[in-house]
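The complex appears here without one of its protein chains, the remainder shown in place.
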Amino acid sequence: MFRRLPETASDSAEVTLWVDGEPQQVGATLSVAAALLQQRGWAEYRLHHDGTPRAPLCMMGVCHDCLITIDGEPNRQGCLVIVKDGMRIETQMPAAQPTPGASTG
Amino acid sequence: MSENPTSSQVAEVAIIGAGPSGLTAATRLTKAGLKPVVFDLNAAPGGQVYRQVESPQADLRVTGIDYRLGQRVVEAFRRARVDYRPDSRVWWVQRVDAGFELGVLHEGRSAVWRARRLILCHGAMERPFPFPGWQLPGVMTAGAAQILLKQGGLLPEDAPILVGSGPLIYLLGWQYLQAGHPPTCILDLTPRLQWRLPLRQPGKAWHARGYLFKGLKMMLALKRAGVAIERDIEALEAIGDKVLEQIRYRQRGHWKQRPASLLLSHVGVMPETHLTRSLGLTHRWHAEQQSFLPVRDDTLSADENLWVVGDGAAIGGAVNAMREGTLSALEVIASYHGLTKKERHERDGLRRERARDLCARQLLDAMFLPSLNIDAMPEETIICRCEALTRGDLDQAISDGAEGPNQLKAFTRCGMGPCQGRQCSLNATLLLSRRLAQTPDQIGQWQIRPPVQTITLGELATSSMVENRVT
Partner (left out) sequence: MRQDFFIVGGGVVGMAIAYGLARAGQGVTVLDADDTAFRASRGNAGLTWVQGKGVGMPSYAEISLDSVQAWPSFALELQQRTGLELEYEQRGGVDLCLDEEEAHARRTEYRELQAQSERLRRDFHWEYLDREQLLPFLPGLGERVAGGTWSPHDGHCNPLYLLRALHAACRRLGVDIRQATPVENLARTESGFRATLRESHVEAERCIVAAGLGAKRLAPQLGLSGDVFPLRGQMLITERMPRVEQLPTPQIRQTATGGYLIGDTHERVGHDKGVTLPMLQTLADKAVRIFPFLRSTRLVRAWAALRVMTPDGYPLYERSLTHPGAYNVNCHSGITLAAFHADGLAQAILDDRIHTHFSQFSGARFHVPSTP
């Protein structure tokens, strides 16, 4: 897990993020991946297609190991998206399932 | 190739990246009356080095004095009122006639831009450093940890272990120390002999003295604080079931084991060559920087109307990137209406400073040259993280007849995952180089395919490009 430096904890704006249905208060400057690393750590961040657990490696848009579902859209790069109030995040444990039948409507 | 060029938006000069080089290039061009457009992947200016510089989340005492320089550059950029487009993914770049066509994705919509001149300021990435277990959660790069520090003032809850080579390892360790949370230990992978290089090259050492003293100061501070600095590390493994639990390393022939919750690794940075390769530019292997660099002329131009500057061209650090950004702006200005005497003077001064600084850089490159033999990594070491391909998988394909990087990619899917080969391309080439006994230049790197950043089918299909084209 990561935690906030004490001197910055007070003076920064916060937003509410819904992570797997649970509300979380996080710093407004964080990326989605950074917020997850702070709130939950790197365990159970994402399951890779080979069945192994993965978590963010680079935090700068290169490695794609931070893939996460943001507002219903699977496999977004969590390190590139800055949190917004009310954003819904789902960790991909296991990988997101598409619903081909459902979207034919 | 586009039937209707008038439908796209037009930029006099397009700049990709808003790090040190992109900021100075844009600011200088604007000062000369030109109207550059700056596209950046990030939400705020500063790049990786000056991330979050406008609303710092960590005290400058922690992040270090250099951050102030970044603040000044960003302020100047803001004052120049540049057409700046953050959160913009340039996913498509192609040469069209004498200029360029860019596909830019912003908030789920893609637009086509035309630019007569293009300055690439896209920056560097950390050199991928494969070792057994590096895919485990709990292993991150030191750069990633620094981003967390800058972006949100985030520190590891439990003291981490730092491993690698290069100044960033000590900088990060020092920053954690300043914040009152030093790492448990630093495993330094730099071969011991290389530490003595400054003594053998006093001329270069003099130019590099600023860097060397800063490094020494940080190292001493860490030692004084009781951080163990282990040298002569020959091999490394990360071990754990679902997350990192232990690390094992071999030091002077003996295996040692330590419990670990977070391992932060770093073996230097290298230019991110995705854009320059997708534009078909020539790249050459640079032995000192252990990376492929786009070939540029003395004016930092890599092709007609195209400049590549900053750490995306060759690693020179933030200060050098700022100089190169300004230099490229002066070259663009020159291509419009020549340079005044004053501008020529400015250019020549910057060129001299750059030459001096790059001389120091050569020493730093040599000092921190990582000794990574990808072919000596254990067979089970993952090389392509996306496709979960090991060194053994790649070797099997080579023995089946993969004669080069393109065939190796085709035979294994190495580089075909979402990171588009950014994490494995160099190591695939280096492995081929060792196995086929050819130089990295002879082996080359596989072709880069668009998109240079991922884009969804929906964004591509219903983009504003479509609307532009039918009008």
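The chains carry the letters A and B, assigned in the order they are written, with residues numbered from 1 in each.
Just so we're on the same page, a residue touches a chain if its C-beta (ideal position, glycine included) is under 8 Å from a C-beta of that chain, and two chains touch if they have at least 3 such contacts.
On a predicted model such as this, the values are computed, not experimentally measured, just so you know.
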Residue among B:Y50, B:Y67 or B:W92 that touches the chain left out of view: B:W92
Contact residue for the chain not shown (choose from B:G47, B:G70, B:G103 or B:P370): B:G103
Residue, one of B:Q289, B:Q420 or B:S433, that touches the chain absent here: B:Q420
Missing-chain contacts mapped onto chain B: 1-3, 92, 94, 101, 103, 112, 397, 400-407, 410-411, 413, 416-418, 420, 444, 447, 449-451, 454-458, 460-461, 463, 465-466, 469
Footprint left on chain A by the chain that the document does not show: 49, 73-75, 95-104
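As a convention for this text, only the chains that are shown with their structure count from here on.
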Cα-centroid distance, chain A relative to chain B, in whole angstrom: 23
Chain B partner contacts - residues on chain A that touch it in the complex: 1-5, 7-9, 12, 27, 29-31, 34-35, 37-38, 41-45, 48-50, 52-65, 67, 73, 75, 77, 79-80, 82
In the complex with chain A, residue positions of chain B that touch it: 41-43, 48, 52, 55, 57-59, 62, 125-126, 135-141, 143-144, 147-148, 151-158, 179, 242-243, 262, 272, 385-386, 388, 417-419, 422-423, 453-454, 456
